[in-house]
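Left out: one protein chain. Kept in place: all the others.
So, subunit A:
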Amino acid sequence: MASTQSTPIATPELSALTNLISSTTSSDPLSASTVQILHNLQHQHLWTSLQVHDLKDPNLRALSIGEGLATTPSEDQTVPRYLISGIPPHRVYTHPDEQLYLLERGLREEDIELERMFVLPTVKNQPWSLRKMASVFDSLSDEADIQAKEASLDDGEETNDGAGEEKAEKLVEYYEYRKKARVTKEWGGKRLLLAMVDRGMGGDGTVVYYVVQEGAVKPRQN
C-alpha cells in the first residue's frame, strides 16, 4: 500500500548511442549525425570496416573515428561535411543489365566480392539542393583514376579459392567486363547511399537508405 519510503527516482542511464556520440564528437550536429548513422550501419545492418571521410580532403582519406570529428567546426552547417564508407554484408545494388550479365553466365550475386560503398549521412529537415548533391558526387573519385591507381598497385592478383575452375574463369571475365562497364557507365555511373536520420523533436532515430546515382540510370525490376 502507501509506503512512506520514497524511492529515489534515478535518472535512466544514457543510451549506448548517446554515450558514443558525446564521447566521439563535438557538439557539431553534422558530426553527431554521422556517428549515429555509422552506428546504425554497424549494428543494425552489420556493415564492416566502416570509415569516415572528410569531404574537404581531396583524397577522401579515412579519418579514425576516435580522433574526433570536426576539430574545426564547419562554417556552413548545412553543407555536407562527411562521408561514411563500409562493406555491406551483401550487395546493396545491382544494375539490371549487370544482373542479366550475371544470369547469362550462371553467376550469383554471392559469388562476387563485396565492395566498399559510400554513404552520405544527412538529417531530416537538413536544407538540401542540387548544388550540394553535385558537390558530393564531384568529390568521389572518377572510375578512371581508381583503375589507374589499382593497376599501378597490383598486377594480376589471382584469387583461386577452389570453387571450380570454370566459375573462377567466369568471375575473372566478369571483373574485366565490369571495369570496362564502369568507364563507359553502362552499368551506372557514380553511386552512393543517401542515409537520412530522423533526429530532433520527436525523431525516433530511424535511418532510411536510398541509392542515389549520377545520371539517368534505369530502374531495377523490383
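Following the convention adopted for this analysis, contacts are C-beta pairs under 8 Å (C-beta built on N, C-alpha and C of every residue); 3 or more make two chains touch, one makes a residue touch a chain; residues count from 1.
FYI, contacts and distances are computed from a predicted model.
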item	value
Which of "Hsp70 protein that interacts with Zuo1p", "Cell division cycle protein 16 homolog", "F-type H+-transporting ATPase subunit epsilon" or "tRNA-splicing endonuclease subunit Sen34" matches, in UniProt, the chain that is not displayed	"tRNA-splicing endonuclease subunit Sen34"
Per the touch definition above, residue among A:23, A:48, A:125 or A:141 touching the missing chain	A:125
Chain not shown: contacting residue from A:14, A:172 or A:208	A:208
Residues in subunit A touching the chain absent from view	45, 92-93, 122-131, 133-134, 137, 193-194, 196, 208-222
